[in-house]
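To start, the structure itself, in structure tokens.
Apart from one protein chain that is not included, each protein chain of the complex appears where it belongs.
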Amino acid sequence: MQRIGVFVCWCGSNIAATVDVKKVAETLGKEPCVVYYENYQYMCSEEGQNKIINAIHEHKLSGIVICSCSPRMHEATFRRTAQKAGLNPYMVEIANIREQCSWIHKDMATATEKAIILGRAAIAKVHLNTPLQAGESPVVKRALVIGGGIAGIQTALDIADAGFEVDIVEKKPTIGGKMSQIDKTFPTLDCSACILTPKMVDVAQNEKIHIYSYSEVAAVKGFVGNFDVTIKRKARYVKEELCTGCGACTEKCPQKKVPNDFNLGLDNKHAIYIPFAQAVPKVATIDPDYCMMLKTGKCGVCSKVCAAGAIDYKQQDELVQQQYGAIVVATGYNPIDLKNYDEFAYSQSPDVVTSLEFERLTNAAGPTGGVLLRPSDRQHPHTIVFVQCVGSRESGEGCGKTYCSKICCMYTAKHAMLTREKYPDTEVYVFYIDVRTPGKNFDEFYRRAVEEYGVHYIKGMVGKVSPENGKLMVQASDLLDNKQLKIEADLVVLAAAIEPDPSARPLATMLTTQMDTNDFFTEAHPKLRPVESATAGIFLSGCCQGPKDIPETVSQASACAAKVIGLLAKDKLLGNPCVAESNELMCNGCSSCEKVCPYGAISYVDKEFKMPNRTIAVRRVANVNPAVCQGCGACTVACPSGAMDLKGFSNSQIMAEVDAICK
Amino acid sequence: MQEVIKQKAIELLSSGKADRVLGWKEGEFFYDITPAVFTDVKEIEEKFVYNAFCGPNFSKYLVAESRKDGKIAVFLKPCDTYSFQQLLKEHRILRDKVYAVGIPCDGMVDIEKIRQKKIKGITGVTEAGEVLQIDTIYGKKEVAKKDVLAERCENCKSKKHVVYDELIGEEGDVLDSHRFDLVEKIEAMSEEERFAFWQNELSRCIRCNACRNVCPACTCEKCVFDNPASGIDQKAAADSFEEKMFHIIRAFHVAGRCTDCGECSRVCPQNIPLHLLNRKFIKDINEFYGEYQAGADMETRAPLTDYQTDDCEPSVILTKGDQ
Amino acid sequence: MKKISLEKLNALFAEIAETKALYLPVDTETGAQYQKWEEGKTLSSALNTVRSAKDFFFPQTESLVHFKVEGKKIEIMDVRDEGAPFVIFGVRGCDVKSFELLDRVFLQDPVDTYYQNRRNNAIIVSLACSEPEETCFCHSFGISAADPAGDVTAWIKDGEIIFRANTEKGEQLLAPLPLEEGGEAKAEEARSEIEAITKKLPLQNLPLEKFKAENLMDFFNDPKWASLSQSCLGCGTCTFVCPTCHCFDIRDFDTGHGVQRFRCWDSCMYRDFSQMAAANPRLSQLERFRQRFMHKLVYYPANHEGRFLCVGCGRCLSRCPISMDIVKVIKELGGERDAK
Partner (left out) sequence: MQVEKNFEPTVVAFCCNWCSYAGADLSGNNRIQYPANVKIIRIPCSCRLNPMFILRAFQRGADGVILCGCHPGDCHYTSGNYFARRRMTLLFSMLSFLGIEKERCRVEWVSAAEGAKFAATMNDFVATITRLGENKKLEDLRCKK
């Protein structure tokens, strides 16, 4: 049996003017198990709190009910008060007789009657309260960043800067991501490599950061503060620790017909390669699909020329186990595959390129050495047509995306402007649906392209591109002038929509994080928790959460790092004790609860149970990880047997409140 | 067909493919058939039957049977396979301990319907095509099989076996049934008529729990209605509220999981059309959230553990039906 | 004996209902059920009601006492209402016999006064079975479907209903009613017809001889319980439709302002039936299933001069969801011993 104390607060005149506090206290004092009651002007004042503490001591109270303002206001205060008196803080219930009673009713009799009922409900609940302890779990002071693009790099640098160990897992042989392929950045037009590569070097030189390049995350177990991750280091057939990156092997490699993916297949590389000059780590990698030695066992040139003896044709994939306190997803984006866009002749003509390919065609380190030449005949294009929104903002029925890819308007303006600047003899047309430039100095940038550089912006969509006699016939409509256009172009550049990297979906499954229908990771709250996933300890950086440009990516990456640092700075995580708990004896193991849990807090174990006649039965039962559960209670209703209940808001507690209110 | 299935049972047992066979065992009369686990070939030869009275759905037995040593073979009618798969989906049956044989079904007869035709003292039934020849103490009678089919078989939803290790006979198809007709009829009643209809039906409930205990979706280790800690446990319906509470909560707990096998109505000793409650949920789910058939596959998320951001609001109810 | 034309039966019911509540089997969409007679309700022609007649004396739920709680005070309130006299019309022989079996439980010391009051207030008019069903086996327990007991026995024959008072209560019921004298011959005719049909019923000669106290352990330990109980669902259908099952639970219902103590039927088939604070001695359905039949066939007869706690009404035969019933149990267990 509980020994309950009831404390009715006047809140000055806030409550006492409309509620007969004395009558409330006296009436509630007659409830079963109530052994003490009191009313006082300000329960939350030091004096008031002392009264509570004294009453707990004197009357050996096992639970207290405070009839006062909203629990959102002072629940924490009174819980601390109880704790000071040696009472478990979860043995406190608040009856909200201010916001939900005295402030909204005028008639004293009505308000008093309602206050008594609210008090009764709180007493009924506290009858069934049990002392709760917040669980503690240690925090591994190491973060994992998945993806080594600018988002991952920035997050890793910021976390390392705060003194924590960070590992970057990058599936390509080098970090750098899409930004390393870009020529210039908008709206400042500074060279991408010039601002990115120093950061890459910073990463390489930072003692706190370890790069797992050419690696993938293979498995994730555990929970916030204690993730157990398996990293697969793919065999690159070069000993990373020995390779000096001198490049002798790539020069001598006889296999020269390997499509160069860094240049998006616009030129070729060798079977042993370093993606680009500033690669980090600057280590060679053998492409096993093209290496003659690996395919036929006949060659071995690279091994012979390598002075460091770094070549190892027998290298195997290697699994590394590592523990982390936090995981950052920075898996980035890709332009969508345009093979289904026949109307733009992307598959038919090499002179129809994507914007990212155009970046490589204008990049000094690209296949043309920075001279803009068309891929088909390596001639200067004189008429260039840019098509925006290819695959973006579509109805959703076709192969395109319903969302706006956000970055295309600006980079197309950049491309158009740079082309006009470098090759003033070139006519540049941009077809757009809308031009969206909401960013610092963005609109000015776009207007410069139109006004100073004479780029022809035409509102309308290109209907068809057909290769004819070495030219590209572009048929389009000008919606503003309401006429059909035919442009004879030398080069057509398609601003392809961007989509999440295909590695994101399996990763989300491993991390038990949520994704939207476009495979972008879902943030914990779209406004207030934009860099956290709903799964505790998993954070989101960059385009894996949605399309972003570089400034936005970097600021999100830093915000993400701040959240990670906040987590890793703690020695222990104190959980919310009001979490779900499964009664194993009643659990069916049906997985209903798991399916509605937004946090992946529920897992299943096969457990042995003693059965009649000394037999043992193995049953699958749910297990809630209290460190991950946030206490929403979705699982409790999904559970048909009632095995799943929520501490602090149990079925019986809520029903007791219902009973008290309805009687 | 009985002979083919019987031979299959014998073959499975004697070849060691199965250690036990779950099948139907003959009773005192033609119709009082009991589910039984056979371990002996001789017993199968003597007692194994499969006829138009083999209503019981074996799926639920497999929850316990698949946890015993050895492998159990089971014969599943098309609709039984839905329940079986639903239980597999909920991890209630250990798949590798079961050898499932799909068998054809031409519809099961409801003995109650024969009795309702004032045929008394039934001692024997012979199936002669579409007609049942019935021997009684008071002479021979005949009824058309279609007139005495169980309600669930009149409105058969599928002749397709959705999961099996082996199939006897041919693969059937999902059927267009009229199973929601009566639900629609009740929906079209006025509120007071609906209330009166269910008050009349549910007030007969004697809380024998047959509906719950036979239901393949009700496999809880401990039912909330048996659990004093749940706060809603009841042993008998001491007030008419409790009948409603029991049946609403039970229907809700199986919503999205009920395959509409109709066992609840088959076993109700008071002949309450309990399946209508489950069908109402199925119909609503189909209308609100898209066609969903529990047990049809292993992958699709159950409607109550899923959502769409643009789902209808609960106020949609206000615009439906009588008002 | 007295008689009246069937056409005047409803008028007769009206006459009886003037002074006492009258209950009789009425046809409903879902079989015959006992209902209180009122104008327009007619006697069912069905052999038997879906639920048995034990409900009249041992209702499924019954309030015992209420407590009123006011703050910290508790007040006890008497809520008994089993005082009014009533007539049950058309009870079949099997059900009439069940009253005698239940009396031996509820009326032995300490007497269950709730049951006793209802029993004393009831006048039972039994009705001979004109068309027994294949599931009937009352004759196995020495019950006559042709000449059932009760305060009054009735036969229907050739458009007439014939009454015979068996007790003083029965005499008093019939005395003021507008009945004609006679009908003995027709009653006799009806009796022999029913007896002839009874002999043709398929469930004959159930091997009951060995079900005796001295074989108790033998039966208890019989390995056949395993296969018999194997498919039992553990529902309470058999016990709830059974006219002789009489187990109950006493529960308190918290109304929010007091407590209502009531009793309700319980079933030994339920998992929590024998649950005690420490444990449950009957852990599997086998044990629960065995209990029911051991009680009916061995324990009860051992305590009550060999009377079986079954009246052969056949309700469990037609209602068991998996068709596992007392006949199959008797044949399986009793039969084997015969063969020995």
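Letters A, B and C name the chains as they come in the text, with residue numbers starting at 1 for each one.
Methods note: a contact is a pair of C-beta atoms (placed from the backbone, for glycine too) under 8 Å apart; a residue touches a chain by one contact, two chains touch by 3 or more.
Keep in mind the model is a prediction, meaning the values are calculated, not measured.
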| task | Using the whole complex, pick out the displayed chains that touch the missing one. | result | A, B, C
| Thinking of the whole complex, not just what is shown, which of A:121, A:352, A:372 or A:507 touches the missing chain? | A:121
| note | Note that chain A touches the chain not displayed via residues 70-72, 96, 98-101, 103-107, 110-111, 113-114, 117-118, 121, 514, 522, 524-526, 534, 578, 596, 598, 630-634, 636-638, 646, 649, 651, 654-655, 657-659, 661-663
| List the chain B residues touching the unshown chain? | 183, 186-187, 191-199, 224, 231-232, 238-242, 244-245, 248-249, 251-252, 255, 277, 280-281, 284-285, 288-289, 303-309, 311-318, 320-321, 323
| query | Can you name the residues of chain C that touch the chain not displayed here? | reply | 253, 255-257, 260
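Rule of thumb we're sticking to: only the chains that are shown with their structure count from here on.
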| query | Which integer distance in Å separates the CA centroid of chain A from that of chain C? | reply | 69
| request: Could you grab the centroid distance between chain B and chain C? Build each centroid from C-alpha atoms only and quote it in angstrom. | output: 30
| query | Distance-wise, how many Å sit between the C-alpha centres of chain A and chain B, to the nearest whole number? | reply | 45
| At which residue positions does chain A touch at least two other chains? | none
| Can you list the residues of chain B that touch 2 or more other chains? | none
| request: Please give the residue numbers of chain B that touch chain C in the complex, ascending. | output: 27-29, 31-37, 56, 61, 111, 115, 120-123, 136-138, 204, 206-210, 212-214, 226, 235-238, 263, 266-267, 269-272
| message | Considering only the defined contacts, which chain C positions touch chain B in the complex? | response | 29-31, 33, 47, 50-51, 60-61, 131-134, 197, 200-203, 227, 230-231, 233-237, 239-241, 249, 251, 253, 260, 262, 264-267, 270-272, 317-319, 321-325, 327-328, 331
| note | Interface with chain C, chain A side, in the complex: residues 30-32, 611-613, 659-660, 662-663
